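Here the complex is missing one protein chain, while the rest keep their positions.
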Amino acid sequence: MAEEYLLQMSGICKSFAGVHALDHVNFHVRPGKVMCLAGENGCGKSTLVKIISGVYTRDEGKVVFEGNEITKITPAEATRLGIQVIYQDLSIFPNLTVMENLAINSEITDGRKIVNRKRWEETAKTALSKIDCKIDLYAKMGELSVADKQLVAICRALLFNAKLIIMDEPTTALTKREVEALFNTVRQLRDQGIAIMFISHKTEEIFEISDDVCIMRNGKNVFEGPTKDLTPRDFAYYMTGRELTDDHFIPKKISKEPVLKVEHLSAGRYYNDVSFELHKGEILGITGLLGSGRTELALSLFGLLKPTSGTINLRGRDVKIKSPMEAQKLKIGYVPEDRLTEGLCMAQSIADNIELASLKRISGNGFTLNHKKIFEDAATWVKKFSIATDDPHKYAQTLSGGNQQKIVLAKWLSNDLDVLILNGPTVGVDIGAKQDIHHLVHQLANDEGLAVIIISDDLSEVVENCSRVIVMKEGQIVGHLDADEVSEANILQIIH
Amino acid sequence: MNKAKMKRMTRRTEFYMTIVLILMIAIIGIVSGGNLFQASMIVTIFRAMVVDGMFALCSLLVMISGGFDLSFPAIAALAYSLSTTICVNNGWCETNPFMGFFLAVVIGAVLGMFNGWIIANFKLNTMIVTLGTQTLFTGVSMGLLQMKEITTTLPKSFNAVGVSYLFEVYNANGQRSTMTSTIILLIIMAAIVSFVLNKTMFGRSLYAIGGNEISAERAGYNVKRTKFILYTVVGALSGFVGMVRTCLAQQSIPKALVGKEMTIIPAVILGGASIFGGEGTVYGTMIAVGLITVVSNSMLLLGIGTQWQDFFNGLVILVGITVSAVQAKRQTKA
Partner (left out) sequence: MKNFAKNNRYTVMLFVWMAAVLLFFTITKASTLWQVSTWQGIVMQFPEFGVMTIGVMFPFITGNIDMSFVALGDFATLIMAKYLNAHWVDGTSTGSPMGYIMTGILIAMIICIAGGIINGLLITKLGIPAVMATIAMQLVWQGLSIALTNGNTVSGLPELYTEIGHSNVLGFIPYPLFIFIIMAVIAGLLLKFTVFGEKLYMCGTNVKACHYSAINTDRVITVSFVLCAVWSCVGALLMVSTMASAKADYGTSYVMRVILILVLAGVLPDGGTGKIHDVVLSVIIVQIIGSGVNMFSNLNAYYANLIWGALLLLVLILSTKMGADGFHFKKKKAAKAA
């Protein structure tokens, strides 16, 4: 290709109601390369993407695509140029078949009025053949795994002779193995000469997949250049604007007697014959691929999934946990995987969310409730966890992912707990907040003697925070690593 | 592949509904000592299906797009009473009913457009908007326009449409009954709606919007325009169905359709449509309407007083939606 750059953007500015979302951003994409756009939540990444795809118009700046200056981008124009965006939600129709999902966009663009099954089928087959994937054309989209849905979305984008594919945080809902498969697809596309713009905030992923990186912070780009010029340390600095320290968890005082003892616990086809112990003051990691039974095990400990056999022993007493209400009485807390649907009432205040699990305590008599007390109590947690808000009356949805996660933590810690289960505690949380949360959990284990379980497939998180690790695979415990054995390499060896 | 196809088919609500309908007919047939299969009974059931079936198709279109329309009976009522009144006042439609139907369709379309304009432009909850327009349209027809009941003075051609028949049938005892020719209208409408839903991009766009509106917009559909057209079309169809009803009932009563939505919508759901949108077929809807019609028309045959008809209607719907809810729950678990 004659041009060195496929897409050049320089001096891009965009403001909303006087607030600068983008402030003179410069940005280049090379053809046949993977470029990562990194940055914490709210740094302007998505605004930039929307300008490229024509959803927003820029206030200032120059855009050059394939050597031609583009004055005005509309969504249709972007498609014509060969720019395709794969949004985080993948823009699929769960109620339609794979075939329809693949063909419908090009049918609309061609302005068709009548449905021709044969043509649809051909279009769909062509799309799938582009990256050689085999998915049942007549399966309902909603019944596919996230990874397969993503492949369908990619195939659909390829139908438009895409030259630049923008993927918005594509790995969020994927397991480690699925991410690997996705990266292989990305490499395959790259080798076909397609430029990929990969949006992410996960350090390892960026170093693994990208050729170039552009890091944004507060609407400005603070770094742009080849990935190889960057070290993970620099990367973290550019992302957060502060130096991060290594912070390994070192347990101070682990109780002799286990607070929780699980023996031969099984639940149908989810997990089988699981036994482990948990002591006060330690952080136990449970890791494994998605579908390994790690989440279901946690749900059983929290009363959301009934085990079929085995025992749960808490503080020396056999217990049956039938509901979250009983789990709470037994001093077990659970921070779920999905903040949006399981963790928070987004359209209610921060204070109401923090006190959601402790209404009885606030009330005193279990019936009457004083709203003033809720806000007073919540204010202390806002301060303690340095949740970034000026007023706990504001809605939970006004906060960033990291701060929202702190609310969910506070919700449980405002209860008197013995065992805290954290499922994916830092999913969708940016690096700075991630470290805050880890630090907080360390303190809880060390200073308050809490027994903590961290369930995660983020291996660096597990290694950094857990004093012991259980590895699960296909519903069974396949490995048990003590403090001196915990390392990413060891865990990976057991998983694969 | 074939096995997968088989599995997909048996998991559909339509499949179960067909079985239930057949079982129901068999049971009632046996209990009534074969009386259900009398010629007069069969034509009565088909006659009863015409209006409900056509309304159900209107409701189905909206339901697939993820909407919930409470206003179609009010639209139909305003359309037929206004149209009939105009015809009576001008002495039209004594020989040819065209003008009456044409007026009703136009009035229905205008009212539907009003629905569509609000829903498409302001992105409001469709159930609440149509609750508002239902109240408004009722106010217009019975308050502002003071629509009166028209019975004996109904234009002759309307009566003619109502009594016209395809063929005569005779019971064993020689009793004569007729198969209404309006059944043809139902069949044509079902065929057209089915064609539109399956074979046109407009139809697929309804499924797409019902499945995921944001994705549909990103895919390049003009969601606003689609919704506007949808509600206009449904309005026009409702007006048309209203006229058919007037002809069949041989009278135009402005209040006759009050509360009709409460029996039509559950029937559509029973037939496999989802109140969350994106699901539903013409076949399933027709089966469900058939089931309800059979049950409510066989009370006498079973020796149950007609006063129990509403109760059994409700019971069928309750059991139906319970079974499909339990079914759906089991499927998500599996």
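The chains carry the letters A and B, assigned in the order they are written, with residues numbered from 1 in each.
Note that in this section a residue touches a chain if its C-beta (ideal position, glycine included) is under 8 Å from a C-beta of that chain, and two chains touch if they have at least 3 such contacts.
Owing to the predicted nature of the structure, the values given are computational and were not obtained by experimental measurement.
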item: Contacting the left-out chain in the complete assembly, out of A:254, A:319, A:369 or A:478; value: A:369
item: Selected residue (touches chain absent from view) among B:134, B:157 or B:298; value: B:134
item: Per the touch definition above, residue among A:336, A:392 or A:425 touching the missing chain; value: A:336
item: Identified contact with the non-displayed chain, of B:53, B:116, B:266 or B:290; value: B:266
item: Positions on subunit A where the hidden chain makes contact; value: 89, 302, 304, 323-325, 327-328, 334, 336, 340-348, 352, 356-357, 359-360, 363, 366-371, 374, 395, 397, 411
item: On subunit B, residues whose C-beta touches the chain left out of the figure; value: 68, 70, 118, 122-125, 127-129, 131-144, 146, 214, 259, 262-263, 265-266, 269, 275, 305, 307-315, 317-318, 321-322, 325-326, 328-329
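Here is the rule we go by: only the chains that are shown with their structure count from here on.
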item: Distance between the centres, which are taken as Cα means, of subunit B and subunit A, whole angstrom; value: 45
item: Subunit A residues touching subunit B - in the complex, by the definition given at the top; value: 75-76, 87, 89, 91-96, 100, 104-105, 107-109, 112-115, 136, 138-140
item: In the complex, subunit B residues that touch subunit A; value: 4-5, 8, 198-204, 207-208, 210-212, 214-216, 218-221, 277-279
